[in-house]
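Note that one protein chain of the assembly has been removed; the remaining protein chains are unaltered in position.
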Amino acid sequence: MGAHISVPMYQRAVPQRYRLVGLRCRNCGRVNFPPKGVCRYCGVGADFEECRLSGRGTVHSWTLIAGAGAPPEFAAEAACKGSYPVVLVELDEGPRIIAQMVDPPEEGPRIGMRVEAVFRRIYEEEGVIRYGFKFRPMT
Amino acid sequence: MKQVAIVGAGQTAFGDFPEKGVKELFAEAYFEMLKSVDKGLDPAMIEAAYLGCLSAGGGFQLGQLAPLLLGYVGLPHVPAVRLENACASGGFALYAAVCAVASGHFKVVLAGGVEKMRDLSGQKGRYWLGVSGDTEYERLAGCTFAGIYALMANRYMFEYGLTRRQLSLVAVKNHRHAVANPKAQFRRAVTLEEAMEGPTVAHPLNIWDCSPTSDGAALVLICSAELAREFTDRPVYVVGFGAAGDYLALHDRSDITKLRATRQAARAAYQQAGLGPGDIDLAEVHDCFTIAELLAYEDLGFCEEGKAAWLLEEGHTSFGGRLPVNVSGGLKAKGHPLGATGCGQACEIFAQLRGQAVEPSRQVPGAEIALSHNVGGSGGTATVFIYRGGS
Partner (left out) sequence: MAGRIIACATYIPFLRLTRAEYRKAWGRCAADIGEKAVADFDEDAVTMAVEAGRQVLALVDAAGVRVLALASTTLPYAEKMAAGTVAAALGLPEKVTSVELGTSARAGTEALLSALALLGGEEGTALVLAADCPAASPGEDLDHALGAAACAFVLAAGSGGVEFEGAASRVTERLGERFVPRGAVRIRDVAVRTYTGEAYAATVGAVVRDLLERLGRRPGDYRYVVLPQFDGRQTASLGRRLGFTSEQMEAGLIFARVGDTGVCASLLGFCAVLEQASPGDRILVAGYGSGCGGQALSFVVREPVLRPPHGLHYWLERKRYIDYLHYLKLRLKEQLL
């Protein structure tokens, strides 16, 4: 039993999940990620152009999800890893996004840490592997 | 706009009731509500019902829950609707009911909620708990609700120097409050040491920082103020009510150490009531996690930004303090049956403002103005109500 994000729904977000495609507002120039219908910054722009984000950013906050508390579709991963970090990252282009952190340092994530997006398996449902981005400490 | 009053309230105890389903829980709250109406209620007067419930739709495949419940208590023809707004489902049921009466369209309505969470396997429970956040990104980051509040907590700790110990003090206070509440799920105190050393759920939050999963139901009877005296000489007036929303996902909010939805709902409620935070005698706030109660102090204006821990440590929000918060035990210790929570808070306030707290030892003396605060998920929605005792 996993999060029922249907395959077509996941498919529609492939540009975001695979290569961080955001929307630049033609009114205020700021980048919306994930995409919005109306610009999250100026509140009026509804005309956008696609842009690919660098994937680099800074940890704004973080947590460690303990094994027993993981959502069911991540239970196996949590069982395997013991726990896994989740980070809220402020991307260099402005928007914030949440994702898991991979290859964390022994002492765990910290606020202000520089990270970069990597491509990983997120979870599997209906036999379909859902790939997407996670973050890794930058060196 | 019509003035609105609460003239009856009933709730089950919150907790683990394997022998009761949603219908039985609802009926129990309903009959207690009927009994609470001092001058009696002819059920035929009930014109509509607004019920909060989260897990019924998918968890139990009971999409049309509201008529099922109303039919069970002999009111099959009352127009009833189930509202779903995550953990604020109950608050929004109450909000809808209050709006319906304030508008003059209805005169007597029920607002309530019910949740049956303890039937679900751990896995299914976690599954359903996850559906009220931002499923597309937060959930797929492997993040739970505890995880989302943990992100807020870590940031708040970073910005304001809040400590692990101070988080635990919220749990200690609310558990202490719950001891005297016969409706509470955990009527047991917890020591600071215990609360600090529970197993981690989502760092920095441990099991003692998290509200439980609970079964429970709560109902209040709402009527227009002009009718109130037909039911009781001690109505509780809803003098201010506000609801607001925010970006569902934490990553879309510019400041994650505040819930903007709470702030906006509170502003509306205070303004309508013509009251301010300093006028509040007691509050039931949404402490789904310890950090949430601290954020609520600031968002509701009980203290300045960054001063929540001080307010707590000084004892101002403990029973006996100048602004007792969650004397019921809160979501943390009274329990958190999602859809029932918001109206459960109203039940507690109904009793407190009428001097009828079930155990006299937990009655807040002389309370006249109270506030309740219910949050959906991580703050995607929130409701705030301000009540005035009628005596």
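In this document, chain identifiers A and B correspond to the written order of the chains, with residue numbering beginning at 1 in each.
Here, contacts are C-beta pairs under 8 Å (C-beta built on N, C-alpha and C of every residue); 3 or more make two chains touch, one makes a residue touch a chain.
Remember, it's a predicted structure, so these values are computed and weren't measured experimentally.
Undergrad: Just list which of the chains on display the missing one touches.
TA: Listed by label, the shown chains it touches are A.
Undergrad: Touching residues of subunit A against the unshown chain: what are they?
TA: 14-15, 18-19, 52, 76-77, 79-81, 100, 102-103, 106, 118-122, 124, 129, 131, 134, 139
Methods note: only the chains that are shown with their structure count from here on.
Undergrad: How many Å are there between the centre of subunit A and the centre of subunit B, using C-alpha atoms for each centre?
TA: So the centre of subunit A lies 31 Å away from the centre of subunit B.
Undergrad: In their complex, what parts of subunit B are in touch with subunit A?
TA: Counting only subunit B, the residues touching subunit A are 123-124, 126-127, 130-131, 135-144, 146-147, 150-152, 154-155, 158, 199-205, 247, 249-252, 256.
Undergrad: Under the stated contact criterion, what part of subunit A meets subunit B in this complex?
TA: Listed in rising order, the residues of subunit A that touch subunit B are 1, 3, 5, 9, 13, 34, 40, 60-66, 68-72, 74-75, 77-78, 83-84, 86, 88, 95-100, 108, 111, 122-123, 130, 132.
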